[in-house]
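Missing here: one protein chain of the complex. Every other protein chain is in place.
Letters A and B mark the chains as written, and numbering starts fresh at 1 in each.
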Amino acid sequence: MKEIDYICIHLLFTVFNKTMRKIYLPELISINIKNFTLYPNGLNYEYDFVKGVNLIIGGNGMGKTTFVNIIKYAIIGHYKKQFDYTKTYKDRLIEKRILYPLNYFKNRMDDEFVKTENAKVIIHFNINQKRFKVERDLEEITLSSFSVDGNIIDGTLISQSKYEALNENDKSVFLQFKYEKLIEQYSGLLFDDLIFFVNEILFFGEDHKTILWNDGVTGSNVQNELFNNYFNSPELNRERQEAQRQAKYFDSLSRHRSEDIRAIRKVLDKVSNNDGSSDSTIDMIKFQSDIEDIDYEIEKIQSSRVSNDTRVSLLQNKLNELIINSNELEIQKNKTESELISKAWETLHPQYDIFAKNIEYNHICPICNKPNDNLFHDLLEHPNCCFSCGAEIEEITDDNLKKKYKDISNEYKNIHIQIQNNQKEIKQSDDLNRNLDNEFRVLDLKKRKLQTKLRAVEFSKSKNNENSDLQVFRDEIFRLEKEKDLNQEKSRIELARADLFSREIESQITQNVSKFSSLFSSFAESFLGVTCSLTFDNLNGTSKRRFYPVIDGRIRFYEEELSESQRFFIDHSFRMSILSFFYTTPTFYIVETPDSSLDISYENNAATVFLKFLKQPNSLIITSNLNNSSFVNYIVDNKEDICVSIIGLLDIAKQSVIQNTSEILLNMYRDIKSKISKNNE
Amino acid sequence: MNYDFRNNTDFKEILRQQEKRILRRTIEGIQETSTFKQFYLSLISYLRKSAFFDFKVLLINKQDLENLSSGNCINKLFAILDSDDCVHNNYVVLNNELNIVDKIYNNNYQNSNSARRIYAELSHDFVVFLLQPNAIVTYFIDGEDFGENIFFTMEDYRSYEEKKSIDRICELFEDYRQRLKSRDVYNKFFVSKSHLLSLKTDMGSQLDDKKYIYDNKQLLENKPEDKFREDLRFFLSEKLKANFLSKEYILENFKRLDIFILDESGYELYLIEVKWVGISINPSGKKTGTSYSERDIVPNAVKQTVGYLRQLFDEQKNIKLGYLAVFDARKEDLPDTGNSINNLCFENEDAIHFRKFRKIADFRVLNEHPA
Partner (left out) sequence: MNNNKELYYANEDILCITDNVKSIGWESIKEQSLQRIVYLVKVLYSFTHLNENIFGYYHFSVSLYGPFSGLIKNSVIYLKSDMFLLDTDDGGVKYNRSNSFVWKNVEKEKWIKTIILILGKYGENRIFGFTINDPLYKEAVENNQVRELDTSSPENRTIKVLNEFKQAFEETLSSTSFIDAEKYLDLYFEYIFSQIINKNHLHEL
């Protein structure tokens, strides 16, 4: 990437990004679902959203997920994913928005019931105080009409799938285009970014996709997208996304070429095997293929090295922490020791304490300065005995004091054992690094030898001017290699461009890390009951930083390091802390069956987390099949004065479905309903 | 602190203006030798340690300075500076053994421009060290005056030294109490008049507008503790020679300490817990929210602060004092919230820590002009 590009981006950045962007997410007001026969007893169902908890209650199959999807559809349309690179087809870049299956809603309808017109949804929501009223057809996926602050907007109607197929230049007459533009104007977000927010951030579905650990290896790098939205202007963000798409495109082109090269090599292998004779072309190709394999091995070693380095780095930090803690314990221990009665002449040598410390921390005999682990263990096991002769130092008569001293000595001993173990682990990791380095050297040498052989063959070939039958293959591979390298290079450049944007905002994020972390802690700690915080670091060898959760003093790289419900609530806490931090106007947050994997001890905590989030006015939408009624009851019985309202699918679902529902569930439902209406009086 | 030197035009401007001085600072000369530096720094150490409020001139010629026999050099220097000869005279000439070779008492010693001219004259033959109050040592070599720093002036330094060190924090609390009387400051904490009017509608009050506003003028904005804390912290950080931890210091039970201060040297800790009494508005803005009264301060807040002191002590942090600051935004004029503290009883364990507890007299916040 040229120097000038770096300068330009940096300048653009300093001009545009003096402050954080204000983003206005949709504030839900009310929804009206008509003629949707999945809810035959609610063919004109109206619901006003509350700032508080909106409970969607229904048994399995009653349409909770469908209801949630109707809400999302009403706001953004039938989009599953924002505009992005999807694939490369015959060398053509295909980028588009991805739609859900078009018959999704239709298929859920019950054709037993007669209806007068198509099923549709009308939703009212605010974006930065501007009232949007949007009507969409549920059977033919189309935006039917919309108004802003009462003014109906004109535009040609078109089905969503046809709209997606249009050229950019042809879109401007259509109603959908106008809708997108007005949303962009008032929300401060590009419409695609709104699709991103609604699908990825404001929604936690039953597939339980977390965003805190999502680093872009599978799926998009959500943290990166999220913060770029908040800290970058829409223009710069668009540029960055464009660069990312181009990078993926060139990368896939390069991989296609690799595939082709591999295919040809396979053929040549077969030929050479059948032939039995050696041909310099085949040799060359074999060398090249071997070199590529070695490169692959080297890459693996390098990435192991990086993750090992991170491990060592964390261990060193932990070691320092342990030593600091031991220092504190040591002072407590000394205090206790000095409370013991000391006799006039039989006192310790004035240097005894420091000698003991030398043994404990350095495992060295203080008299002869030679390493001595036995002294170390003895001293820890018998803290009240002279390390030199073993005699008991103090006669402790007070039982309480004795116990206190014993407890402290044990703690002290434990921490030293921990220190010892930590040091062993560090040593093991250092050894591992040494081994990896050796392996690297071996492979590197192998590679060099092969490269020499390859050059020798190339040289002799050019001298002898051999005319091989396989020349055409060789030429083809050569051509493909060139294309592959070219595309890889282009991809690298585009990726560097995109990364530059992300790195520019890093300093802005850094300034706010402690605020994010403290918000995160206040949510996460209510659930987990242990210290939680966020660290913003680059731990996987790239230069890009992202947030990692630190739970109970340990950093959790992978979501598998936590149990299911811990994982979800940490993710909720992360999302909520971001939404709280950037709060402008109320918005919504949808969680599907949050209580599904909770055990009894965490139910109350889970309710607390959500209620905390609602201290700032927002609409929380939770679905529940009352599997875990105590969780729901904690919410309903909340003492924080938070409003709870119910979307009772049990009332509007098909009669036969309701009849098949268990009595227990129905009773629970009725109880909750009556509690809520009592509270609202 | 701004580390972006690339785009810092102010910084570059300073460099341009100080070009000459930078040049002088960085050319080679005797002042770059380590013997010189050690001598110079020793003089500064001496001044720091002694109650020096004098002007004194030390003269030593270049060769002698370069040939200073190290070893017991420093002890000797301190002894010489403490000696009667040195104390009674304000011009002292030293040799390479640091013995006094000549001494003069001249009544006209000054730090004025004329005096400095004299020193500059002298510096053709000797290296001239001028010892000044506040541990400042300037020197003259070959007619050149090496006094000013490039990025800060002596004035800046002196006013920094005048900033209160942490042991004088009580004076600052007094100043802060006065500051709360200024409109720009107290305005931030209370609900605005327009908001009060819309609240009147939400609460369905029948009073007339003026009366309603008057009755509810002490209504605080939502989460007033954050605003109070930030304001107090901002004020103190400007006036106190200390370091404020913004990274939250989290105690075992996740409690976050409000204001946590390390003194300048970074060895001693102080904490300030911030509380308020009065009524604040609900986050929705449509009704009243939380309220705290004297009962929340004594015993709860006091016990909480003493608890923190104990915890920090247990963790072996060198915690010196814990202050409890209470912002009093109550409608009525009531006695100080700390009045009944003396009736509190602490158990043995906490009693020790209670000794480090200090209740600052309430910070009364009134939503009205003192006139």
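Going forward, a residue touches a chain if its C-beta (ideal position, glycine included) is under 8 Å from a C-beta of that chain, and two chains touch if they have at least 3 such contacts.
Note that the structure is predicted; figures quoted are calculated from it, not measured.
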Sort by label and list the shown chains the missing chain touches. A, B
From the listed residues A:Q185, A:N317 or A:N660, report the one that touches the chain absent from this view. A:N317
Which of B:F55, B:Y212 or B:F244 sits in contact with the chain that's absent? B:F244
Which one touches the absent chain: A:Y100, A:F440 or A:F536? A:F536
Which parts of subunit B are in contact with the chain that was left out? 1, 3-6, 8, 11-12, 15-16, 19, 22-23, 25-28, 34, 37-38, 41-46, 48, 70, 73-74, 77-78, 135, 149-152, 156-157, 160, 234, 237-238, 243-247, 249, 262, 264-267, 269, 317
Can you list, in ascending order, the subunit A residues touching the missing chain? 310, 313-314, 316-317, 319-324, 327, 351, 354-355, 357-358, 361-364, 366, 369, 371, 373, 423, 427, 510-511, 513-514, 517, 533-537, 539, 545, 550, 555
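In this text, only the chains that are shown with their structure count from here on.
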Chain centres from averaged Cα atoms put subunit A and subunit B apart, in whole Å, by 42
Please output the residues of subunit A touching subunit B within their complex, sorted ascending. 14, 51, 327-328, 331-332, 514, 517-518, 521, 525, 531, 533, 615-617
Which of the residues in subunit B come into contact with subunit A in the complex? 7, 246-248, 250, 254, 256, 283-284, 314-316
